[in-house]
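The structure's right below; bear with me while I get my questions together.
One chain of protein is taken out of this complex; the other chains stay put.
After this line comes subunit A, so read on.
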Amino acid sequence: MVKVTYVAHDGTRTELDGDPGDSVMSLAIAQGIDGIVGECGGSMMCATCHCYVDEDWAETAGPRMDGEEDMLESAACEVTERSRLSCQIKLTEALDGLVVHLPEEQV
């Protein structure tokens, strides 16, 4: 089990239990987290799964995937150093406790 905390734009925190292999996006969709849309289902075509990885987790979450940078350009909210497409963050045991912050809007 891998715990992930989603912090909504208004500060509301939701903690979910995922399995290794889930993505931060797919877990959020399966559990009905509002702040992630994931319109393209994880094909890296929509940028509606934008999130900011918490400072403490930036290193463990790793660098952006090939092509992620390009698609982030289409994100609805500001893109920062910590911006990731949550469909590209695959859960591993090492990410147990991961915290991600969600942007104000995705479209």
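As a convention for this text, a residue touches a chain if its C-beta (ideal position, glycine included) is under 8 Å from a C-beta of that chain, and two chains touch if they have at least 3 such contacts; residues count from 1.
The rule is simple: contacts and distances are computed from a predicted model.
K.L.:
Just go with whichever of "ABC transporter", "Cytochrome P450", "Aspartate carbamoyltransferase" or "Polar amino acid transport system ATP-binding protein" UniProt uses as the name of the absent chain.
P.N.:
Per the UniProt record, that chain is "Cytochrome P450".
K.L.:
With respect to the chain omitted from the figure, which of A:47, A:61 or A:100 is a touching residue?
P.N.:
Of the candidates A:47, A:61 or A:100, A:47 is in touch with the missing chain.
K.L.:
I need the residue numbers on subunit A that touch the omitted chain, in ascending order.
P.N.:
26, 29, 37-47, 66-67, 70-71, 73-74, 107
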